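With one protein chain removed, the remaining protein chains of the complex are shown where they sit.
What follows is subunit A.
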Amino acid sequence: MSLFNARSAWTIYKRELLRAFRTALQSILAPVLTTTLYFVVFGAAIGGQMQGGMGGVNYGAFIVPGLLLLTLLGESTSNASFGIYMPRFTGAIYELLSAPVGVAETLVGFVGAAATKSLILATIILVTASFFVDYSIAHPVYAFGYILLVSASFSLFGFILGIWADNFEKLSIVPMLILMPLTFLGGTFYSIQVLPEPWRSVAMANPVVYLVNGLRWTFYGRSDFPIVLSLGLTLLFLAICVALIAWIFKTGWRLRT
């Protein structure tokens, strides 16, 4: 038997996607509706009153990458964490653990499905945004690649969260109390250049700032930081998550007793 079993990975991937579509109202429609409300309130209503926009871009268009990222981070994390936490909670994980399935198949299955769902959400959100604000994408290929990278990274992060959590509260604490505030304060609605000191320096300690700016660069070709810095930090985060998951599988932490 080879070191990677594509059928096993495909089975996990398919099952996870079906699970997401089974709860489409909650997992797809709800985040799209929430983001749409942001576009209506901040983009169309408030943004329409802001003369000169922000960072040289119309304000409605300025917030598109940030809002997209807000949804991507939350949904990638939640979906991947629920994906692995639920079988742990119900005991159904016995089947995965007793199957000839290693870390590679598990990640491709669970994380791939979570990332795919995030990409579907991103597409729907971008299409929805086009009804409320005028925006353009300067580097569509980079934008796709960056969205994919962020989705995969935070799906990996969610997977770790789902293994770490031992109750439902812990599962929702990280997206609600850490990711969402960091994203709100990470330049989703403003350029950190408009912040006075010392808040600008404080904001630079927020890792989400670099994610938002990275995605904003792919849209408008300009950002508060060089794209290489954003890309490098995102790749570093991805590598740390992969290393952590490899360690989890090697030691069986919270998976095998």
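Convention: a residue touches a chain if its C-beta (ideal position, glycine included) is under 8 Å from a C-beta of that chain, and two chains touch if they have at least 3 such contacts; residues count from 1.
Operating definition for what follows: contacts and distances are computed from a predicted model.
Engineer: With one chain of the assembly withheld, which option in "Succinate dehydrogenase / fumarate reductase cytochrome b subunit", "Multidrug ABC transporter ATP-binding protein", "Allophanate hydrolase" or "Heme exporter protein C" matches that chain's UniProt protein name?
Structural biologist: "Multidrug ABC transporter ATP-binding protein"
Engineer: Determine which one of A:5, A:34 or A:172 touches the chain that has been left out.
Structural biologist: A:5
Engineer: Which listed residue, A:84, A:101, A:122 or A:165, touches the chain dropped from view?
Structural biologist: A:101
Engineer: For subunit A, which positions touch the chain that isn't shown here?
Structural biologist: Looking at subunit A, the ones touching the missing chain are residues 1, 3, 5, 7-8, 10-12, 14-15, 19, 22, 87, 90-92, 94-102, 252, 256-257.
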